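Here it is: the structure, laid out below.
One protein chain omitted, others in place.
So, subunit A:
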Amino acid sequence: MTGPLPFPARDLLEVRGLQKLYPVSRRGMFRRHRIGEIRAVDDISFSVARGQTLGLVGESGCGKSTTARAILHLIDASGGEVRLGGQDLLQTLRGPDRKAELAMRRRVQYVFQDPYLSLNPRWTIAQTLSEPLRVHDLLPRPAWRDRVIELLDLVGLEPHHADRYPHEFSGGQRQRVGIARALAVDPELLILDEPVSSLDVSVRAQILNLLARLQAELGLTYLFISHDLSSVRFLSTRVAVMYLGKIVEIADVDRLFEAPRHPYSRALLSAIPVPDPDRPSARNTLLGEIPSAMNMPAACRFHTRCPRASAVCKAHEPPMEPGPQGSALACHHPLEPPAP
């Protein structure tokens, strides 16, 4: 990067007010009628410091993948701003400057949940790993092979794997290939969308170790999406909890796991339901179904399932309030902060 940054201690990734709405329309006799919208990601903000990992957790359908894809402009965000090292990422990816777009794409890479679906079944691993080199014109063609071997080595695969096809690999090996592809362009930030969710528990640990090692060796920054809490705890520096398109709490990983302050975080993180000290009869299991994204509860979205919900929760949406050590929280009646 060139020139001094306006804020020296800026976080590498900054997301402000990111929003993705899907219009819901019904085809009438003559034209489509817009009958509502799905607020898949609704005005979320967070940041990730260089070299750190932000874990993004939440139930299925809460908008984690939508967030990830909107950041990479794989889907067009409805609103908000994403900055990478201070540069406007979304604006760059929207074009029209193709050179700048490619340069930006090199800095942020994506790792997919299902490594089988994310590899072209008719391409060898070498072909898959060479593609980014070709797209970004990084190396002369004769040097691709060496780079492929180097990448395979980086993720713990053997040179002879280069000429195999995805179906000849186990799930864990395929995910290693997926990670190698992301690393091919020397990115700064990896967006990991449930990279271990489709893997066996034993393999999961290997991939998580690999990710931790790569982060340390290459100084990578991660946005780590998962609903597997033990992986989140293992890999994350900070954690953001998402519910129905909103981030409800962000905190350092240990603080969040030991003393969550948002009732939803508490419910999500407690493996064993813990009695609520303030309301002895209420247990912190999640009550009821997740509301449909079409019929979002008004005000606090969690009030239909929240054991602490009151009249104010149904009338006013709790704002996101910053707290100590870069934490943030959106709740009218948060749980007690941990004793200092």
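Please note the rule applied: a residue touches a chain if its C-beta (ideal position, glycine included) is under 8 Å from a C-beta of that chain, and two chains touch if they have at least 3 such contacts; residues count from 1.
FYI, contacts and distances are computed from a predicted model.
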Protein name as given in UniProt for the chain not displayed, "Tryptophan synthase beta chain", "Sarcosine oxidase subunit delta", "Succinate dehydrogenase" or "Peptide/nickel transport system permease protein": "Peptide/nickel transport system permease protein"
Given A:F46, A:F112 or A:W144, the one touching the chain that is not displayed: A:F112
Listed residues A:D43, A:E59, A:E81 or A:E101, member touching the removed chain: A:E101
Among A:I35, A:V135, A:A216 or A:A298, residue touching the chain not depicted: A:V135
Identified contact with the non-displayed chain, of A:V48, A:L152, A:V185 or A:V232: A:V185
Hidden partner interface residues of subunit A, rising order: 69, 72, 74, 101-102, 105-106, 109-110, 112-114, 117-122, 131-132, 135-136, 165, 167, 178, 181, 185
